[in-house]
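The complex appears here without one of its protein chains, the remainder shown in place.
As written, the chains take the letters A, B and C, and residue 1 is the first residue of each chain.
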Amino acid sequence: MTRHDIRHEIAHLARVEIHTPDPDGTLWFFKDLLGMYETRREGQSVYLRGYEDPYQWSLKVTEGPVARMDHAALRTSSPEALERRAKSLKDGNLEGKWTDGEFGYGKTYEFTTPDGHDVRLLWEAEKYRAPEELKSKILTRASKKPLRGIPVKRIDHLNLLASDVTPVKRSFERHLGMQTRERLVDGDVEAGAWLSSNILGHEVAIMRDALGARGRLHHIAFYYGNPQHNVDAAEMFREYDIVIEAGPDRHGLSQGAFLYVFEPGGNRVELFGDCGFLELEPDFETKTWTMDNIDVVTAIGGTTLPQETYFTYGTPPLDSPEQAAA
Amino acid sequence: MTRHDIRHEIAHLARVEIHTPDPDGTLWFFKDLLGMYETRREGQSVYLRGYEDPYQWSLKVTEGPVARMDHAALRTSSPEALERRAKSLKDGNLEGKWTDGEFGYGKTYEFTTPDGHDVRLLWEAEKYRAPEELKSKILTRASKKPLRGIPVKRIDHLNLLASDVTPVKRSFERHLGMQTRERLVDGDVEAGAWLSSNILGHEVAIMRDALGARGRLHHIAFYYGNPQHNVDAAEMFREYDIVIEAGPDRHGLSQGAFLYVFEPGGNRVELFGDCGFLELEPDFETKTWTMDNIDVVTAIGGTTLPQETYFTYGTPPLDSPEQAAA
Amino acid sequence: MTRHDIRHEIAHLARVEIHTPDPDGTLWFFKDLLGMYETRREGQSVYLRGYEDPYQWSLKVTEGPVARMDHAALRTSSPEALERRAKSLKDGNLEGKWTDGEFGYGKTYEFTTPDGHDVRLLWEAEKYRAPEELKSKILTRASKKPLRGIPVKRIDHLNLLASDVTPVKRSFERHLGMQTRERLVDGDVEAGAWLSSNILGHEVAIMRDALGARGRLHHIAFYYGNPQHNVDAAEMFREYDIVIEAGPDRHGLSQGAFLYVFEPGGNRVELFGDCGFLELEPDFETKTWTMDNIDVVTAIGGTTLPQETYFTYGTPPLDSPEQAAA
Partner (left out) sequence: MTRHDIRHEIAHLARVEIHTPDPDGTLWFFKDLLGMYETRREGQSVYLRGYEDPYQWSLKVTEGPVARMDHAALRTSSPEALERRAKSLKDGNLEGKWTDGEFGYGKTYEFTTPDGHDVRLLWEAEKYRAPEELKSKILTRASKKPLRGIPVKRIDHLNLLASDVTPVKRSFERHLGMQTRERLVDGDVEAGAWLSSNILGHEVAIMRDALGARGRLHHIAFYYGNPQHNVDAAEMFREYDIVIEAGPDRHGLSQGAFLYVFEPGGNRVELFGDCGFLELEPDFETKTWTMDNIDVVTAIGGTTLPQETYFTYGTPPLDSPEQAAA
């Protein structure tokens, strides 16, 4: 099977599970500020979805000793694609296992990236069906936009930190058929890679962990679809004591409107204001940025990303016991 | 080859050629108001591109006795896909022929839709390379955003009128692998179909011609990527005597921010403010709207589409000699 | 006292009281959709304020048999200005009386416009002081922006219908010192007048009642301060079954971003997206529009105001018993 053939095998990022030491704060953040709907509670976990997320959940919040990503799951474009991708990973010596699905999703292949992130593939996903009072008049909208906070539409993308970007990138390219749209290089070293399997700028990004740690999360991103909502959200975050790291502004890389904040549990969340650049060309060329235009990479406007956090802070934080043991 | 296999064979809408009886007015509209770059003049034709269009041109303006679409061309996702799609069309008895490319594009397969529209397929497309002074700092941007008017980024989609929607829709589904995302039905009759082969809401739409004419154009759409620019453009059009048909507002169908105007030659042009709903689900269900919610189909806000033009006016206009002879 | 001297005697529109036959619906509209805070309940009335309204209330919702404006009140710029304006009204044979204040406001002069509207003047107004949990970090913001609906900042302006515009306009000019910024004339007849006593485009407008009724309300307007919020509100209103009459669009007259809806009780409400044109010139010239540019008067974009309601519907509706008795 050629590279050509596999480039649409992954459909999109379906869900992420995060751990939080402050579940009340984290749930207040996602439900009251970002307007996500709760679809289930089970044990120490709560399942959430944005009003346009198509499935039962896109975010699972689980109480845990330290803020971190538990796992992320990509949906394949067919059941056969799932089998093929699992086989490719196995053939490539990326360890993995099949598990039964959990709430809202079916059979799942779990593997570990070369840097230690827990990533999963699945096909079966239960479509969310809104009860009558939550049905939207807009047929492509899975449920009404809620009246709480500044509601996000859906999950958008995932940004992982890695001690070494290139092997993680290569595994996503080789085994998942994802394509690297843009890269950032620092001399000979790959400092970041942004990958997608559809016309979005990226669904998975991998950035160098300046502290050299393995398998951490940089951020998960949710989608507004309107850059003004990033501005509205910034005002809300400021008023309600959520720490804004940077933005609202627009990245040069991806051309996406961004806003970075820390949810009360400590995980970084990006609000993605619009779709940014959509790559329609089937034979696009990967764009390579260098450190001398890092300012445009990060922001078209006047934002300077805070050095003390943006390139070093990830979850789990390095001073956490869990991370220290790793 | 199964339907599954062909759903990514068409990459995107690459270009449209229109005829205009007022070439000066039409070019002023696209160049001075919509900020498109001229890349070539040849005979009675001028080639234009938006600042993020990836190829040499996305719009060809040709002087002609009557406003109309000459042809539209879709780019396939590989050279093999082009061969396969041409074969499928031939096998399906949709007449066509191979021609040499014209400026900026290669070998082309031209066919006629069941309703008489000239649609073309091609793979070879020359990438636009900006001269130094037009190079953008943003690597995914093929050229600087110009300082004229309210510039569009790129061509977005094509909306065709048809005397009978269903056969045209079926030919795009069967032979081009495009998927129908949303439909409008009027009792048993299909009043409209919106198709795409990527996650965009549509790249080709087909709407019923209320006058029963064959092979006409409803509109071509260009992309802003920011709904505020539709508002800015409306103000510009008002000040510079361009007739606004409807908008700015947001469609319920596609969730796209719209503004409809008539370019001075008479063709309807839509400005598409943002990407609207992106369909990420590989097993999405086609959404079917009925006439009893036509108000939401057309606008989420208060816009009422003008009955006297929106559902009947197309190009060529029915009173034109060219159309009368058809 | 010359006209020059009195042009700042009125400071701004402080409050409006409306009647509604559907108090639950009306309160849900203003509190849950427009995010207004309730500051008091008393008898059949509820007092509301937007998060930047400076006083205890800007809107009083009272249960009543028919939708209508009970009264509107303007605040003067000093206690002496209140005395002077009351004297001028009396000297001008506009009947009135002094009353004690009600909740949050002091001594009030009530008079009746030549067309029968109940308008009041007052100076004493109790500043709203937010409790700790509602205090904003932004010092000019009287309370935090709430997390419900798409919240309005404050009351903006008042638009009255009159059987005869000119006498009402003249009484506001002569006795209150307000200035007519823009006018609409239909031949020899004044079809509308927009007045202010500060740099806002208008705080009181008077439009001709096409049905010839006396003393009705056209609309009250609340202020967002961001035109995108009109778009967000339109989407909310559509989803939650509030009838949108027209917009979002921008008026040519006043250059204000507008959206007209009917609150569940039946009163028309305008959402004013931004401040529109601010008149800084002390010797500005009144702008006079004529009916041949009525389209630009009403909208810069493609909106057509619905003839069947915009120019004829007011509250109380003409078929109401209360109005029939008037």
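The rule we apply is simple: contacts are C-beta pairs under 8 Å (C-beta built on N, C-alpha and C of every residue); 3 or more make two chains touch, one makes a residue touch a chain.
A quick note: this is a predicted structure, and the numbers were derived from the prediction, not measured.
Trainee: Would you indicate which residue among A:17, A:209 or A:249 is in contact with the undisplayed chain?
Mentor: Result: among the candidates, A:249 touches the missing chain.
Trainee: For the chain not shown, which residue from B:11, B:33, B:121 or B:165 touches it across the whole complex?
Mentor: B:33
Trainee: Give me the subunit B residues in contact with the hidden chain, please.
Mentor: Against the left-out chain, subunit B lists 32-33, 136-138, 144-145, 147-149, 226, 228, 235-236, 238-240.
Trainee: In the whole complex, what residues of subunit A lie against the chain that is missing from view?
Mentor: Considering the whole complex, subunit A reaches the absent chain at 227-228, 231, 234-235, 238, 244-250, 259-260, 296, 300-304, 306.
Trainee: Which parts of subunit C are in contact with the chain that was left out?
Mentor: Residues of subunit C in contact with the hidden chain: 4, 8, 11-12, 52, 54, 75-78, 137-141, 181-182, 198-201, 225-228, 252-255, 274-275, 277-282, 284, 287-289, 293, 296, 300.
Definition applied: only the chains that are shown with their structure count from here on.
Trainee: So subunit A and subunit B are the same sequence; what rotation in degrees superposes their CA atoms, nearest 5?
Mentor: About 180 degrees, rounded to the nearest 5.
Trainee: Just curious, how far off is subunit C from subunit A if you go by their C-alpha centres, in Å?
Mentor: Spacing between the chain centres: roughly 46 Å.
Trainee: Just curious, how far off is subunit B from subunit A if you go by their C-alpha centres, in Å?
Mentor: It comes to 32 Å between the two C-alpha centres.
Trainee: Would you give the residues of subunit B that are in contact with at least 2 other chains, written as numbers and ranges?
Mentor: Residue numbers touching two or more other chains: 227-228, 252, 296, 300.
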